[in-house]
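Incomplete set of chains, arranged as in the complex.
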Amino acid sequence: MVDENFRIPISARIGRHVVIEEGVILGENVRIGHHSVVLAGTVIGHDVTVGCNAVLGCQPYNNARVTHKVSKQEGLVIGNGCRIGNGAVVYAGTELGEGAMVGDLASIREGTRIGSSTVVGRSATVECRTRIGSRCLIQTGAYITADMIIEDDVFIGPEVSTSNDKYMGRQPYKLAGPHIKERASIGNNATLLPGIAIGRGAVVGAGSVVTQDVPDGVTVVGVPAKPLSANRSGTSKGGQ
Amino acid sequence: MVDENFRIPISARIGRHVVIEEGVILGENVRIGHHSVVLAGTVIGHDVTVGCNAVLGCQPYNNARVTHKVSKQEGLVIGNGCRIGNGAVVYAGTELGEGAMVGDLASIREGTRIGSSTVVGRSATVECRTRIGSRCLIQTGAYITADMIIEDDVFIGPEVSTSNDKYMGRQPYKLAGPHIKERASIGNNATLLPGIAIGRGAVVGAGSVVTQDVPDGVTVVGVPAKPLSANRSGTSKGGQ
């Protein structure tokens, strides 16, 4: 079932000990680093570069404690010109747009759509069924929960944390991640609560805890986050 | 000393380039993904599934700057029905209960006990000598410090941070991690200080900084975290 020499174009540059399972499709000029694994059903476009030790196209799994059960996914689709980092893990059933980049040791779950030229930083984690637009920067170590919507040109700073379960598993709740509208910017290590909306071009200050919707173009800071004009009591400089 | 064909039951499904060192014991119906490494002394139960690129049973190491010196550990024990993710790292001297799950790129240090059906999420990190009960959810990117006690049915949200050294290495101090009692829930990106206790069924709001004990059943939010009833001044919705 596993065949290292399966359907590999002449133009491909494949590292040592790479595993490419049956049914994988590779475009032209693909580079895959040493020890990477490309699992059955993955479709890789032209001019894609994959680092070493990456795992592409893995299937989700279930556990007694996790209520949302997952089923077998269709293949992972990696667009032309994408760059996948060393040690990254990307699941089946996900699509990466043209020129997207996935950093080293980042992981992206099943059923997610990532737009063109978007960057998912090193060690960032993206949960299942999330939609991320084009030209977004999801920075290092950020956590993007399931069922989120992130529109185009959004900036999400390092170690930002999001959530989608208001009751933390204590009672039934329709999971709802934040909705971040186009051109919004979220400062590093900010915390976003379930179901809130961050407006177009809005700005969330670094370290803020956002507990309610932020209107278009408004800057909020603090814990809980409040509009900047109502918050000029101390030393905060807002921004990031 | 290394032998890929050492003591592997007929029922095992082993990927390409897997390394299984001498003295490893495998149960029935074990699956191990491509490139994973199972080091000497590891005991794997029945029906265990391991992803690709995992490292199981590694020994701890010392450094001049780390004061707590570690010694050679006994083998890692993985219970029946466990699921270990891609790229996960689990040390020797640790035990995983039946049906526990370790997410992709998570790491668990030596001397730790994880209860049955508990989930340690993707990219979560668990330090040494910590006790985690059964049916806990330790979510993506959470940091569980050394010498913590986490009882049964605890929820720890994404990117929660804990600590065990009140003086941050500036003076001698008996390391003491937080004690989180059964059914407590910690919101995403909350910060817990050393030595505090979180009571049974207590709730810590997302982004809160917890500097003192939280009684059973009480919800706290804010920086520093205070009981919710004393904190209804603004926009906080509490919960997670």
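The letters A and B name the chains in turn, as written, and every chain counts its residues from 1.
What we mean here is this: a residue touches a chain if its C-beta (ideal position, glycine included) is under 8 Å from a C-beta of that chain, and two chains touch if they have at least 3 such contacts.
Being a predicted model, the structure only gives us computed values, none of them experimental.
In this structure file the homo-oligomer totals 3 copies of one chain sequence, with 2 depicted.
Just so we're on the same page, only the chains that are shown with their structure count from here on.
As a whole-number value, the distance joining the C-alpha centres of chain A and chain B reads 23 Å. The part of chain B that touches chain A in the complex is made up of residues 15-17, 33-35, 49, 51-53, 83, 85-87, 99, 101, 104-105, 117-119, 122-123, 135-137, 140-141, 155, 157-159, 185-189, 203, 206-208, 222-223, 234-237, 239-240. By the touch criterion stated above, chain A contacts chain B in their complex at residues 2, 4, 17, 19, 35, 37, 53, 55, 58, 61, 63-66, 87, 89, 105, 107, 123, 125, 127, 141, 143, 145, 159, 161-163, 165-170, 189, 191, 193-194, 209, 211-212, 223-226.
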